[in-house]
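As you look at this complex, bear in mind that one protein chain is not there, while each of the others sits in place.
Letters are used for the chains, namely A and B, taken in the order the chains are written, and counting of residues starts over at 1 for each.
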């Protein structure tokens, strides 16, 4: 397991939610809640990260996660540079570390990295100087910790204490870093019941997601839940589901109002976006009264403010 | 017609100059004039837009209009993010709105959009939350309101009151958003005479540009005018002009010193840039004493400062 802490026990990196303690998650969610409210009031600005240099390393510059981190950093007074480079697309090993050492020598304090290759972030974190923090913005199919936190924040905001809730994660669980981070945070917060729901070919190996009930149809999987977390399906996954096309996928696994009616009447629906409307989710649901999808986006900024502030060790009063 | 105002009557969006009142244009030009002078003195900085988040949505990041908006926003203390995404290149309808709702949920206050597709900006403006403003940075062949304003500012600065002037807009009128916005602003400011001048195939439909005299040769069209507004010609338009190539186009429709001599001796020449030198304009004219082309660029920053400040409702004292 990656050690994400400093010698004094404080959180230095956030590469995965694995190994993060419940009190740490609670503290992050508390700060994020504070910022979420300030954002809604239009007053979420301070200078606690003045002088802090943040680099974002993404292959594509305009993803919502990258922009969310940039906005979060700027609202705290940090300087954020978008480097548009992907570490694992480079020659492996030393050459990747040369890039990392260069970023460190340029006096970046925080590296926000999205990478398609498992293990790159831990490798970077293991090599950077003690004053540098590494934050994951999505790693392979493994981990997307700030997404997990924003999902938890959104659920808590709309449904109250997590330990009272039955939560279903639905769709392409197998390939989803969103599902894995959500699972970790909801398990840590002791959700009453956790389910994974999806076509047989897209459910994970049996040893993964311990403690989750598994369902192969939405009809069964959504029965009585408080929270429906939809995932994005990639078209290249249809083969694994033995459905020929998007229309058929929607017919069998799309979240329609009828299927959502199996959940509790006050259940909420999440989606990490971008949505494939008419494929994994019906527009009536995406835009309906039970959807909290836009709230997730706003909470993403708040969560990233909390995470940046925390790893930089500069909590605002 | 798009409603660009808030309930209290103040300007919220600037998508088109159509429907903007004369007193509103005069107020914008007045503020822009103030900023133009401050820019020239090197003192055009304030913090009136502190905490305001501006997103620019352009397909290409380095156009002069995008940079001009960014510089304008920064000089007022706003934070400007370049998102390098084009709304209409995305799947239509709800998917485009998902992007817009995401930007809104990220707490952007102002969206500056350039789009090749007519109607996209109005569609966005009709759906964003009340606190978000939409500014056009060029829409299809229809509208480029800040360009129209900077043209008006430049003309007024060099020639005084617009209602005393004869103005010729010259070139590919049919496909030009610059021409349409110029026409709207000069008509609103009651130019003494407005002409459109161009090859027959590039003049607009007869019902467009009401009140403009039409000329098919520069020789006739420039006779006695105070202002010559040149447009950029795209090479793919030559076919419509029945000229085989750039050299021939220049021979027939290029603005040469000889043709410019038909205008008043103190006439000024504008061009929105980038210029095709030796095609629609001779370098002697572009760089000559009657050219105010570089002043247009500087006035563009000033106009965009005025527009940003106005839609944000935070006029500096």
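In this text, a contact is a pair of C-beta atoms (placed from the backbone, for glycine too) under 8 Å apart; a residue touches a chain by one contact, two chains touch by 3 or more.
Keep in mind it's a predicted model, so treat the numbers as computed, not measured.
Which of A:30, A:51 or A:244 sits in contact with the chain that's absent?
The single option touching the absent chain is A:51.
Sort through B:74, B:127 or B:214 and give me the one touching the missing partner chain.
Residue touching the chain left out of view: B:74.
If I consider the whole complex, including the chain that's not displayed, which of A:10, A:95 or A:283 touches that chain?
Hidden-chain contact among the options goes to A:95.
To test your reading of the contact rule: which positions on chain A touch the chain that is missing from view?
Contact residues on chain A toward the absent chain are 50-51, 53, 79, 81, 83-85, 94-95, 98, 101-102, 104-107, 131.
List the residues of chain B that touch the chain left out of this view.
39, 42, 44-45, 61-62, 64, 67-68, 70-71, 74, 273-275, 277, 283, 286-287, 294-298, 300-301
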